[in-house]
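Missing here: one protein chain of the complex. Every other protein chain is in place.
Let's look at chain A:
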Amino acid sequence: MQLLKKALWMIVPVMLVASSCKKDEQNVDPTDDNEAITTATLTLTNKAVPTDIVTATIENLNTNANFTNATLNLKANTTYSGVVTLLDKTKTPALDATEEIKEKANEHLFVYTYTAATSDPSSLTVTITDKDSNPAPGPYPIGLTTEMKTGAAGSGKLKVVLRHQPNSKNGTATPGSSDLDTDFPVVIK
């Protein structure tokens, strides 16, 4: 036991040398997502009345999404031209992801799906108005700009999905994976 004690004491300097190293772990780096999308905004302009602009924004998408200003209040039987904007506000200055997507339009596709509330007559038809530069059988739609036509009044939700389809874009939603998948509440009056 005497020997063991001796032996243990000899380890002490070793451990001291080991533990006296600089403690890198005490400087904690902030969390940093290369591809965070914090903010999604839909801006709809009434085609008949260009001053009638409706915007809806979802904030903090990458954490606990905030839907306070997310509702799209639209008029029935009206045609709007729509623009989607995605921002990463975790970066300074905030990064405009829509710009980056525009540059890589050949591998991105926005998919808009309107679902009316249960037994609700409302409708919203979304038509994508922009096209990428994929070779034949392309070009395919992108979805950064749209035309949205409302029908009867009511309520529902508009699902916006951004599909990332590297080397596989074919105009459908199937290939690739989702970079964004969120719902905007819609009220049509």
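Operating definition for what follows: contacts are C-beta pairs under 8 Å (C-beta built on N, C-alpha and C of every residue); 3 or more make two chains touch, one makes a residue touch a chain; residues count from 1.
Keep in mind that, in the parts below, contacts and distances are computed from a predicted model.
According to its UniProt record, the chain left out of view corresponds to "TonB-dependent receptor" among "Poly(3-hydroxyalkanoate) polymerase subunit PhaE", "Spore gernimation protein GerC", "Tripartite tricarboxylate transporter permease" or "TonB-dependent receptor".
Considering A:68, A:92 or A:174, the position touching the chain not shown turns out to be A:174 (whole complex).
From the options A:65, A:83, A:153 or A:187, the residue with contact to the unseen chain in the full assembly is A:65.
One chain is missing from the display, and on chain A it is touched by residues 3-4, 6-8, 10-11, 13-15, 17-19, 21, 23-38, 61-63, 65, 95, 97, 100-101, 104, 108, 115, 161-162, 164, 166-168, 174-175, 177-182.
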